[in-house]
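Yeah, one chain of the complex is gone here, protein chain that is, but the others are all in their spots.
Right after this comes chain A.
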Amino acid sequence: MTLVGTSARRADGEDKVRGAARYGMDYLEHGTLVAKVLRSTVPAARITRLDCSKAASMPGVRAVATAADAPGLSGLMIVKDQSLFARDVIRYVGEPLAAVTADTAEQAEAALAAIDVSLDELEPVLDLEQALAQGTRLIHPDWESYETAMPGPREGNLAWETRVERGDVDTAFDTAHLVVEDEYRTQRQHQSPIEPHAAVARYEQGRYVVHTPTQFPHNVRGRIAELLGIRLSDVRVIVPTIGGGFGGKLDVMVEPFACVLARKTGRPVRILNSRSEEMTTCGPRENAIVRLRTAVASDGTILAQDGVVLADNGANSSGETVAVANVAPLVLGGTYRIPNARYASKVAYTNTTPTAAFRGVNGPYCVYAQEQHLDHIARELGMDRKELRMNNLIRRGESMVNGQQLDDAFLVEAMDKVDEIRPWQDAQAERRPFRGVAVVPLTWLTNPLPAAASVKLEEDGTATVTCAGAEIGTGAVTTGVLQIVAERLGLRLEDVRVSPTDTDTGGFDGGAQGSRTTYGMGNAALDAATKVRDQVLEVAAGMLEAAVDDLEIVDGSVRVSGVPDQQVAIPSVVGTAMFDSGPIGASGKFATPPIPFDSGCMAGAAVTSFPAALYQAHMTEVEVDPDTGRVTVLRYVVAQDVGRAINPQMIEGQIQGGVLQGIGYALFENLRLGDNGEVIDDNLESYRLPTAADAPPIEAAILENPCSYGPLGAKGAAEPPIIPVAAVIGCAVADAIGKPINELPLTPFAVLQAIKES
């Protein structure tokens, strides 16, 4: 029986198509109160008065919470600069000032309106570059007092910086044949899962029990605890069905409000974002500026690169922007050989909504910049764009900018596969006015965070997996992990189930992020399943009076290899074990092995390497309407190395979905900010998401280049398809109109303007 490698149906699928799955937004408890949050309407101010006494005595109001109820400072992993409620200072439009819980939503809203707030407004700092300019007002005057998880360069409005430096950059620039310099600007992109953030909390036996559709339950547990100033084990996070996340549900968002109010009232409290709250207060992908300067030889060999990435943190470090800042240099220097490099990735505070993780963190805009820049170099040299890339591509055994040797590099193979599907020469030969073509290779990582899982056998011979892995929708838990366990145990897929995600019962898991669930949780579950299998064989060997090595598990029975009539069914093995060696079950765990890299070349880096590195190439052909500026993606080809394809259909789904999110980012998604730093696009009319009409045909080739420490060779698959999309579309549009555009998104207006200027 081979389950791994088959496109098995997802175990949670029937309930989803029947409308029976219970999502976070559907979850309710008996007697649940409604919570609403009062948020700032100004971007920067000192709070001179916040009086909730009138609100607290209004009809139906059960409790009001303010900064005094949540004394902790927190942040996503690195810089602890976030309080749940604004204390004396307001730093962005949308910052929480107070929260109310009442019997009905109307009563809670009425109470919010009755809270008396007086402010002294401050001059807001909204612009990324202005934030770092000399003499600009400090958004966090107390920045030095904040606790950090590690040392790193930071000062004033520079929330964090990471640096990578290798080789002799200045000499390379001095002696180069050609030096090319460019600047690129990119926008905010909102995750916009169909399910908004929602949470129900209750306070029982001195602990907080929170139901929330989060991607990363253990992170939410820890972040609630930090914000409230309590022990993390005093919080229990239970995860209902998750209605999408894409990075937007990695971090704590509405949960702590429900917790504080549940404690104050002794009642379950529910908070559910409206779409507008979702768009305006839940951190998007950061806007960024990327400056690249590159030295090349006359044959196009890259000699050196000097790059600065400026990313907008927003008002605090509650999102992932600081934690993953070093992904920028690694992705800039992970695909091509760059022997001499100097990169700085700077994350700046502004008086805007904090930015956060969105699938492919930092990647899409860095790759967009790098690839437009390479096309600029190719133009200067009069060189074929693909040839320039192939000549500089990292090959097996060569190193990334951090000194990490890529022994399994598969970039050439990915480029070749794409070329097989749509030969570059043909695409060039068939060029027509206002049609463009481009191809982009990419190295990316699998998130390396650890995982724990346990597996037990039930008396009926079925298996149950218990873990805190979150099923974000990819199928990584409900197909991938289950396929791996079923295969190892010799059981049918339908005889293996996973119990609901719960931080009390499941060990630590690094969350559904960075394509890590099949890899990390898959490894932990495989470890547990292997131990369970050993126990089964041990007991069965005694029952069959055979050696363990002679046994195999087939179709739910243990048998002596080659002697089919000498067998025992698994339930009877479980029954025998029960009173003999004890119930069958085991825990498994996984941590990514250390990845060798040159630690001396980096400062401030929380992400230091690309574990379980994976390789891909994207190719597209586009057409531009010269009258309207509209870009149509005619064809899109992906070749992606996944290590080992556990469920090919699910992987294809990740590729198709990721590419379409990338097309939205490339062509129209743009979460705009107004003159007060407020989010303008607070609805799905002005923030347009890709529809079925925007989806081009996508051809996906899955490549298998096994990872030695991945489960059965698997590495990440779900995150990366979004990353090169804006890059390859940007290059193809530039090819179509004969002119680069150094800013995203490539709206009809921007494209038309570029055509007119040329």
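Throughout what follows, a residue touches a chain if its C-beta (ideal position, glycine included) is under 8 Å from a C-beta of that chain, and two chains touch if they have at least 3 such contacts; residues count from 1.
We take it that contacts and distances are computed from a predicted model.
A.B. asks: Given the options "Fe-S cluster assembly protein SufB", "(2Fe-2S)-binding protein", "Cytochrome c oxidase subunit 3" or "histidine kinase", which would UniProt use as the protein name of the unshown chain?
C.D. replies: "(2Fe-2S)-binding protein"
A.B. asks: One chain is left out of this view; which of A:V659, A:L673 or A:A732 touches it in the full complex?
C.D. replies: Only one listed residue reaches the unshown chain, and that is A:V659.
A.B. asks: For the full complex, which residue in A:R87, A:H177 or A:R275 touches the chain that was left out?
C.D. replies: Reading the full complex, the residue touching the unseen chain is A:R275.
A.B. asks: Identify the residue among A:Y184, A:Y208 or A:F246 that touches the chain left out of the display.
C.D. replies: Counting the whole complex, the residue in contact with the absent chain is A:F246.
A.B. asks: Residues of chain A in contact with the chain that isn't shown?
C.D. replies: 7, 9-10, 12-14, 16-23, 25-26, 191-196, 241-246, 274-275, 472-475, 649-650, 652-653, 655-661, 683-685, 689, 691-693, 695, 697-698
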